[in-house]
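Here the complex is missing a single protein chain, while all its other protein chains stay put.
Chain nomenclature is as follows: A, B and C, assigned in order of appearance, with residue numbering initiated at 1 for each chain independently.
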Amino acid sequence: MIYLKNDYSLGAHPQIMQALSDTNMIHTTGYGEDPFCEEARRLLKKQLAADEADIHFLMGGTQTNLTAMAAFLRPHHAIIAADSAHICVHETGAIEATGHKVIACPSPDGKLLPQQIEDAVLVHKDEHMVKPKLVYISNTTEVGTVYDRDELQALRSVCDKYGLYLYLDGARLGCALTAPDIQLTLADLARLTDAFYIGGTKNGVLFGEALAILNPELKEDFRYHIKQRGGMMAKGRLLGIQFRELFKDGLYFDLARHANEMAQILKNGIIGGGYEFFVDSPTNQIFPILPNMVADHLRELVSFEDWQPYGDRATVIRLVTSWGTTEDEIMEFLRHL
Amino acid sequence: MIYLKNDYSLGAHPQIMQALSDTNMIHTTGYGEDPFCEEARRLLKKQLAADEADIHFLMGGTQTNLTAMAAFLRPHHAIIAADSAHICVHETGAIEATGHKVIACPSPDGKLLPQQIEDAVLVHKDEHMVKPKLVYISNTTEVGTVYDRDELQALRSVCDKYGLYLYLDGARLGCALTAPDIQLTLADLARLTDAFYIGGTKNGVLFGEALAILNPELKEDFRYHIKQRGGMMAKGRLLGIQFRELFKDGLYFDLARHANEMAQILKNGIIGGGYEFFVDSPTNQIFPILPNMVADHLRELVSFEDWQPYGDRATVIRLVTSWGTTEDEIMEFLRHL
Amino acid sequence: MIYLKNDYSLGAHPQIMQALSDTNMIHTTGYGEDPFCEEARRLLKKQLAADEADIHFLMGGTQTNLTAMAAFLRPHHAIIAADSAHICVHETGAIEATGHKVIACPSPDGKLLPQQIEDAVLVHKDEHMVKPKLVYISNTTEVGTVYDRDELQALRSVCDKYGLYLYLDGARLGCALTAPDIQLTLADLARLTDAFYIGGTKNGVLFGEALAILNPELKEDFRYHIKQRGGMMAKGRLLGIQFRELFKDGLYFDLARHANEMAQILKNGIIGGGYEFFVDSPTNQIFPILPNMVADHLRELVSFEDWQPYGDRATVIRLVTSWGTTEDEIMEFLRHL
Partner (left out) sequence: MIYLKNDYSLGAHPQIMQALSDTNMIHTTGYGEDPFCEEARRLLKKQLAADEADIHFLMGGTQTNLTAMAAFLRPHHAIIAADSAHICVHETGAIEATGHKVIACPSPDGKLLPQQIEDAVLVHKDEHMVKPKLVYISNTTEVGTVYDRDELQALRSVCDKYGLYLYLDGARLGCALTAPDIQLTLADLARLTDAFYIGGTKNGVLFGEALAILNPELKEDFRYHIKQRGGMMAKGRLLGIQFRELFKDGLYFDLARHANEMAQILKNGIIGGGYEFFVDSPTNQIFPILPNMVADHLRELVSFEDWQPYGDRATVIRLVTSWGTTEDEIMEFLRHL
């Protein structure tokens, strides 16, 4: 069985496992105040070219999103997001459970446009409506597309115009940063967003996300919020050990680049087979449109997700590559197709 | 430095690390629906003698407590707990953040008495007050004491009398079950509580708690609540792998028993030195009262927590042993003392 | 100045004021447990042909909606509503502030279709998404349209099919029940919904809404929720006195019918002037499309609300009649137009 269902079906990259094993019998302080977390923070701040950034390690994406937004916003504040955003669809109302409305904007390619933000702000004009205060975007988006630097700059400008925070969900940020023809860096994100997180779970670690808070007014007492939402690990060092490993020699980028490359070989092969795509993604999630018979044939050999029907006779499927996907698997998939 | 500050200062027991390593490159489904979690659930249900129990794996204690209570209660329901309860003191208002009041009852030894529950229910007599609905206890308690079976039976009776749920926080449950002269078993807990959790983080795994829901009316849709509160791990298998290891051959009990034994040697040695204790604990947390000069002397060699001042010249300190504490360390401590 | 801006710009109908004055110096118990509330409840149950209904009096619509939904739902439950619904647009995220997501369905005429409910249920298929549990509709809708009995029956059927609650916001229910050619009665609503409220504020009282809970599983402890959300009036009798007056001799229906009649005269006059309407409403809110010059001319004499631009040269305006609107005012408006 070739596994292309998601990018979290394995454990961790062997280098990560080795680091966990090597440090296992060292005593440290708990709750993320250990030397490993300190070192990982230092490495990340360097990458961000932002010494003053606050870096917090959390266990998963939904947890990071809900903790950050609950901490950043007052009760009447709302969030603007694409209708395909993870927080709109796949977090079981986690944001609403902390009290905030999410304003969903239609987006066929998963990206939010500056004009949509402006429109959403202007329609909410008085105290009988929520007050938009934070813009949520994902990079890569939920359908694998990427915001490049100039697009983020345009979002930043509209946020500045209306006093909005810009928050970036980086569950698959590695794949965005290493996508072909993309100019974006972590330092750009530190300059352009109020806060963003660097996803580890889907890029080679057992679990873990690193949240960077850049805007000083969002930093105060953030650790209280992590604890209150159940996100403060007793053995917080596990997050520090893993992120230190990801960023000490560029492993984070290598793993993401590999996932992207595997996806692009796959994509080209599928195009070569005469099939089209639902969305044009340059990263590790691709969405071919396959006749139902072809899709059913693939099922025998490949684990993947059905995305949505495409008329009566075809289906959009999602194929996801990861740091663990091999070129052999891709080739076998293409032969089978 | 001898580390007696807490029971989560190391990584995991080597057997756990080995299991994580052995399974690392196997692809599985995410979110706790993998074969490892299935197997761990099967082992736990057998221990509980409760085939119909629902077992869910979560990442930490605060997360488990807040997810369970938010799922179990309606908005006007309140929780009755000892004033030293973890949810009262050390979870940054996580329960209140989900909307529920915690009614704190004074408790010098960390245990809640049936009469206190009855009193709390009776004083809340109409809709101008919250309605007590759930009793929260910890076993071991936050000061190391233990509820034995007959005490839990008495709490169960008062809960039945007033239609209350009985919930047990088992962050250190292993130490309760293996404490000297204690008759309690996991099967007893399955019979006597509506829900309880078996703590892994403080007993040998990297992280993880296993929540058992026994009362059928509390089971519905629980996975939605885990997801909504940010507690559903993408690589949920990590929890299954660790709990399978803990329960396949009794490792869970062995590790806890060891921690208790180390603490009792330590305790006897301290008594032998002529010191008294703040609370009489038979488990892995002990609370000697030391003259300030003695405490300061110990600090040079031992990492421990100051619990509270005891008059002007003495201090109550907390010493915590774990699966990783060695008899050599204990002996060295006692020599130094 | 002719006031057609809304239906809450006056105090109360003189008969209501008289009743408040007549009872002013009588001592009663507080919090809605007085004889006036009892009598009002008795009258309402008779109207509903539902002796077993629970009737609660609250102070306003947003308060009633948020209290009811917070009481009826578990944290992972979501609400399905038209995108123009009051709870979606004009309650400042009050529902989300109690933790629940509102799933908004597009609706040009303010009405929700059974198929939209079915679609919304089917797309929410697992625990990574919220679970739709309650359908919210308004009657009349926010744009003056009306659900008749057969339409509600169809909504009831789809709710039954999927185990959903049907909740009706009756802020302007009087105008729906007395609209021309509408067969609906309060007894129908008691039969077809799980809960609904009868709006007083916009139909002749100083303030007040009467919530009827029909589904037995939603009744338990509801008064706790009223208190918890700040909706329990110390002098709850004020609500009982007013609703008794509305329902002892049919005043409620007379006032709504009058508002509808004034609106229809107005509508016919505007049609006679050659203008069209944005939505075809048979009730007390109408939405003519006027050239901007005409609208500006009207502003000198009439207080009304601009609804939305209609191209560059025209505007949709909202005209609202009430129990206090006179035929003289309507005639003067039409002359001015």
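What we mean here is this: a contact is a pair of C-beta atoms (placed from the backbone, for glycine too) under 8 Å apart; a residue touches a chain by one contact, two chains touch by 3 or more.
Please read these numbers as outputs of a predicted model, since none were measured by experiment.
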Touched by the hidden chain, restricted to displayed chains: A, B, C
From B:99, B:200 or B:231, residue that would touch the chain that is not displayed: B:99
Among C:137, C:206 or C:317, the residue in touch with the chain that has been omitted: C:206
Option from C:47, C:92 or C:107 whose C-beta touches the chain left out: C:92
Selected residue (touches chain absent from view) among B:49, B:89 or B:293: B:89
In subunit B, positions touching the absent partner: 75-76, 78, 89-93, 96-102, 104, 127-130
Touch residues of subunit A, complete complex, unshown partner: 31, 70-71, 74-76, 98-99, 127-128, 130-131, 221, 223-228, 232
Those residues of subunit C which, in the complete complex, touch the missing chain: 1, 3, 5-6, 8-12, 14, 17, 20-21, 23-30, 59-60, 62-67, 91-94, 97, 201-202, 206-207, 224, 227-235, 237-238, 303, 324
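The criterion applied here is as follows: only the chains that are shown with their structure count from here on.
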Same or different contact residues where subunit C meets its copy subunit A, judged by the half mark: same
Interchain centroid distance [CA atoms averaged], subunit A/subunit B, Å: 33
Distance from the mean Cα position of subunit C to that of subunit B, given in whole angstrom: 50
Separation of mean Cα positions, subunit C and subunit A [Å, integer]: 42
Overlap residues in subunit B, where contacts from two or more other chains coincide: 224, 227-228, 232
